[in-house]
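Pasting a structure below so you can have a look.
Note that one protein chain of the assembly has been removed; the remaining protein chains are unaltered in position.
Order as written gives the chain letters A, B and C; numbering starts at 1 within each chain.
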Amino acid sequence: MKVKRDLQFDAIVIGGGIAGLQSALDLGDQGYKVAVVDKDATIGGKMIRLSKVFPTLDCASCITTPKMSSAAHHENITLFTYCTLGALDREKPDQVVAQLRQEPRYVDPEKCIGCRKCEYGCPVYVEDDEQGGFNMRKAIYIPFSNAIPQLPVLDVENCSLCGKCAKVCPTDAIRYDMEPEDFTITAKTAVLATGFELSPMEQKPQYGLAKLQNVVSSMQMERLLAPHGPYNRVLRPSDGKEPDSIAYVQCAGSRDESLGIPYCSRVCCMYAIKQAMLLSGALPLADITIYYMDIRAFGKGYEQFYQNAKAMGIEFVKAKVAKITQGDNQTARLRYEDQEGNGGVMEREHDLVILSLGMVPQWDPAGICSVNCGQDGFIQSILPKIAPTVTNIDGVYTAGVAAGPKDIVDTITEAGAAAMEAANYIKGLT
Amino acid sequence: MSEEKKSTAPTVDMKKLRQERNESITGAREKMKVQNKVIKALKEALSKEAKTIPELADIMGMQTDAVLMYVSTLKRYGIIGEGPKDGDYFKYELTE
Amino acid sequence: MANDTQEGKILILATESCAYPGANSVGQAHSSYPTNTYILRVRAPVLFPEHFYMDCFRKGISGIIVMSCGEECPYEGAYHAFAKRIDNVFQLMKKEDLDLRRLRLTAICTVCNRPFLKEVNDMNNLIKELGPPILKGEEAATDTP
Partner (left out) sequence: MSETKKDESGEEARVGVYICHCGGNISDHVDVEKVAEAVKDIPGVVVSHTDMFMCSDPGQELIQEDINKGNINRVVVASCAPSLHETTFRGAISRANMNPYLYEHANIREQDSWVHHGDPATAKAITLVAAAISKARGLKPLEPIRVDAASHTTVIGGGIAGLRAAVDLARNGIKVALVEKSPFLGGNASQLDRVFPTGEKVADLIEYLTSAVAKDPNITVYTCAELTGFEGYIGNFKVTIKRKAPEDEATQLMLKQVKGAAPGSFHPFVGFYPGDVPAADEEETLTTGVIVFATGFELYEPRQGEFGYGENREVITLRQFIRAMADAPATTETLTIDGRPVRRIAMIHCVGSRQIPGIHEADENDYMNEYCSRTCCTATLQAALEVRDNYPGTQILDYYRDIRTYGHNQEEYYSRASEKNVLFFRYEPEDSPVITKTTGEYPLKVTVVDKLTFNEEVEAGVDLVVLATGMKAKNIDSLVEMMKLPVGADKFLQEVHPKLRPVEMANGGILLAGTCQAPMDINESCNAAQAAAAKAAALLGKGFVELDPFVALVDPDRCEGNGDCIAECPENAISMTPDNKAEVNPALCTGCGMCVAVCSVNGIDVQGWGLKEYENMVDAIVKF
């Protein structure tokens, strides 16, 4: 049994996505020592997995990597990746204690140089969730090319223990017998930036996600559009055909009482428009249709972005899609109620259908942390209008989608606000 | 290099680990067996000329989506490359 | 590369706070424009003395567009001083029998996509029509196209 480490920081940030990173940077820049904890093997959160971002169409990587990189190199910031949070609560006015577990990568982080020889040497292929499940990675792998840290993870569930990776590793970094390691971090203040998952679609079988081959989630589409995507271009997953006709189903898992997700997820209109624009660039001949209830282009420059998309020839149909079934020639058949035009129930076939999925909280604090959540599961502010990042626990703040659906701009701004509250909490202790 | 390497590696009881992880190891080996067979067939099918996914599926007697999964994976690891377009589909070829 | 010089090159001096981001905005819109345009990022074009412009023509640059912030120049008094300088350059160009349209002064802001495209296309058409710059007394030194 190893001696349990207890590390001291001024602030602990739970979540290394764009919200957590921005909070950490804003605290680190003020001179506070910050620990950033992420359950993933890399920081960067959802944003680093996107293709390009609205409304500037900057590549997501170009905006995220500098923040990831400056957090990683910041003299006041320490990253703890691949760590799960067992407990977090305030114990004294100047002490928040987090129980953490370092999950084993089976790779010695001190020795690994990130050369990926192990990955190339590994003989087992495993479906790669990072690529929307459209292609396979190895059983030992670096999550993606711009992951931070550049350390591989051995997926023990799929490892045949053949020893190939250890054999090819130039620095002897493979540790097949690595064990999880528990440790605690004590800080004065904490920021919960735990982010989101996509709305679960299992309860909506009539949309056919994961059953119909050419019905994909918006996140899968991000991968198809991303520079390091599974096909390096947009193809129909069922057979590799370049799609001629693409459709977006809006509010799939948002504004839907039947799923228990009555709220608007704020970003789906804009990301669908963005993807549609990128698609019409990549596939100039393809017809792109967006089936929507209301287009919510509310942010700075968003409405103009929407109007541009209309001008580009992207078709917007106000309709509620009822059902998606298998069509002829591997198409997906949409059955929808047309709310404009002639009205009534209509059917149309598309090569590829994207469900614009909403956001649900990624983290459930039950049993881990006494922070209050709303009925929707997002962390609740006790002063939602005037100090949106303040939670029911003294000196514990929340930022980004952990506190409710938000786009990147609003997330980054809120992360700055949480950092301000956290910094002032520390100031108030003395 | 390799001499030095062995000396610094801590000793791991591989036998014990193999016993403990027997289930996942067996699963991974089964998976590998199937994968190797498909990859071999795929390489063979591409050995003479570039082919599209439906063409490959025909030859290999597999579903088109499964073939695409393999082709894109091998493309990722540099074994297969993308060739010219043929109608709505791209052709794929071996890189070596 | 080499064949590019045949069509003449356009030098663009673009201010860091207005025109240079303006040119980037054209890029973000993926609007294409002639390739023979070379944008140099400047803080304020007032830095360049008269001889800089004449040297450029002498070196073979066919056209120069100074894209400034115009009246919104962030530097006190700089725009005024710059406008005066350009007048001096025009005088020198006259002396050398250079077509004055080869030097163009224009204000481009960060979102001026259309004006940017118009300026570069106009200049490109002009230098095609005029051919390479020949300074008085230097005819012999210039390559015949």
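The rule is short, and it goes like this: a residue touches a chain if its C-beta (ideal position, glycine included) is under 8 Å from a C-beta of that chain, and two chains touch if they have at least 3 such contacts.
Just so it is clear, the structure is predicted and the values come from calculations on it, not from any experiment.
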Practice problem: Could you list, sorted by label, every displayed chain in contact with the chain left out? | Solution: A, C
Self-check item: Option touching the unshown chain, where A:P109, A:P262 or A:G313 are the choices
Solution: A:P262
Quiz item: Which is it among A:I12, A:C83, A:V216 or A:I295 that touches the chain not included here?
Solution: A:I295
Quiz item: Of A:D40, A:E130 or A:D410, which one is in contact with the hidden chain?
Solution: A:D410
Quiz item: At which residues does chain A meet the chain that is not included here?
Solution: 26, 29-31, 53, 55-56, 58-59, 61-63, 65-70, 72-73, 114, 145-146, 148-150, 226-228, 232, 255, 262-264, 266, 294-304, 307, 318, 339-343, 374, 378, 383-389, 403-405, 408-410, 412-421, 423-424, 427-428
Self-check item: Contacts of chain C with the absent chain, listed as residue ranges
Solution: 1, 4-5, 9, 11, 17, 21, 23-24, 26-28, 30-33, 35, 38-44, 46-50, 52, 55-56, 59-61, 72, 74-78, 81, 85, 110-111
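Methods note: only the chains that are shown with their structure count from here on.
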Quiz item: Which one of the chains is closest to the middle, using the mean of its C-alpha atoms?
Solution: A
Self-check item: Chain centre separation in whole Å, for chain C relative to chain B (CA means)
Solution: 55
Self-check item: Overlap residues in chain A, where contacts from two or more other chains coincide
Solution: none
Practice problem: Would you pick out the residues of chain B that each touch at least 2 other chains? | Solution: none
Self-check item: Residues on chain A engaged by chain B in the complex (per definition of touch)
Solution: 120, 123-127, 134-137, 139, 156-161, 163, 166, 170, 172, 175-177, 213, 230-233, 235, 237-242, 244
Self-check item: chain A-facing residues of chain B, complex
Solution: 1, 5, 8-10, 12-14, 17-18, 21, 24-25, 27-29, 31-32, 35-36, 52-54, 57, 64-65, 67-73, 75-77, 82, 85, 88-90
